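For this view, one protein chain was removed and the others were kept in their places.
Now for subunit A:
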Amino acid sequence: MSRVVFPARVLPYLLLSPQIAITAVFFYWPASQALWQSVLREDPFGLKTTFVGLANFRSVLADPNYLQSARVTVVFSVATALLAMAAALWLASAAERVVRGRGLYRTLLIWPYAVAPAVAGMLWLFMFNPAMGTFAYMLRRAGYNWDPLLDPGQAMTMVVVAAAWKQISYNFLFFVAAMQSIPRSLIEAAAIDGAGSTKRFWTIVLPLIAPTTFFLLVVNTVYAFFDTFGIIHAVTGGGPARATETLVYKVYNDGFVHLSLGSSAAQSVILMAIVILLTAIQFRFVERRVHYG
């Protein structure tokens, strides 16, 4: 790619300024506020403020609930990413085999991506809420003790399924694109050599889409970490007994419900560090190996 050089000195900065302004207002400013809050201890009204140094971080990291929340986040993220990717991969390989109406199937499968997380949460809540959900009644009538309000495992299953469902479309899109970029000749040659469709999938398709898979793994993990607040808020509110309280949800709960601002700020600074780390991994190992299109 040839390098384009602008002759003017001001123009490039001018062109960049809207983006920089947005980043400054919506990231640098709040982030610096969070950093400052995280070393303070304050009552909700801000009437008395004391500088406490790193005490908020110490108490957060020593809090068994925080470690429990970290465990919940790992279980939730791994389960959501695996489920969303496995289902999308299966659907993508199935869509590849469809001959007639392939475009229609693809469009239908991409639709759920347009649903807002909170709406997705409500959707699943209406189906599976023990007090009013249609499927909840069916499950109980069938003799299964369905009660995600009390059973931590069932609650976790519900948020994982809802969060994964929302992400399947995105993964599907990438898997379909990756599969299309595999040269037909390779697959045909394997077929002539006598490899069945399962064999072809495991020995040819899967290795060739590995970069996409790795890319999606990172994206899905980031999604499960940071973009699922709406779903958890709508479906379980972090309960029962904190069984679905992820790190992000805990920041909200401690800051906005319990008004413990210092602790909440310290937690969001830790989360910021995690995001930076994940983004670095993505740039360093993924961007170089994925080829779009």
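What we mean here is this: contacts are C-beta pairs under 8 Å (C-beta built on N, C-alpha and C of every residue); 3 or more make two chains touch, one makes a residue touch a chain; residues count from 1.
Everything below uses one rule, namely that contacts and distances are computed from a predicted model.
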Omitted chain, identified by the protein name its UniProt record gives, among "OB-fold domain-containing protein", "Chemotaxis protein CheA", "Cytochrome c-type biogenesis protein" or "sn-glycerol-3-phosphate-binding periplasmic protein UgpB": "sn-glycerol-3-phosphate-binding periplasmic protein UgpB"
Which of A:47, A:142 or A:192 contacts the chain that the document leaves out: A:47
Touch criterion as defined above, residue of A:16, A:31, A:259 or A:280 at the omitted chain: A:259
Interface with the unshown chain - residue positions in subunit A: 41-48, 131-132, 147, 149-152, 237, 239-242, 253, 256-260, 262
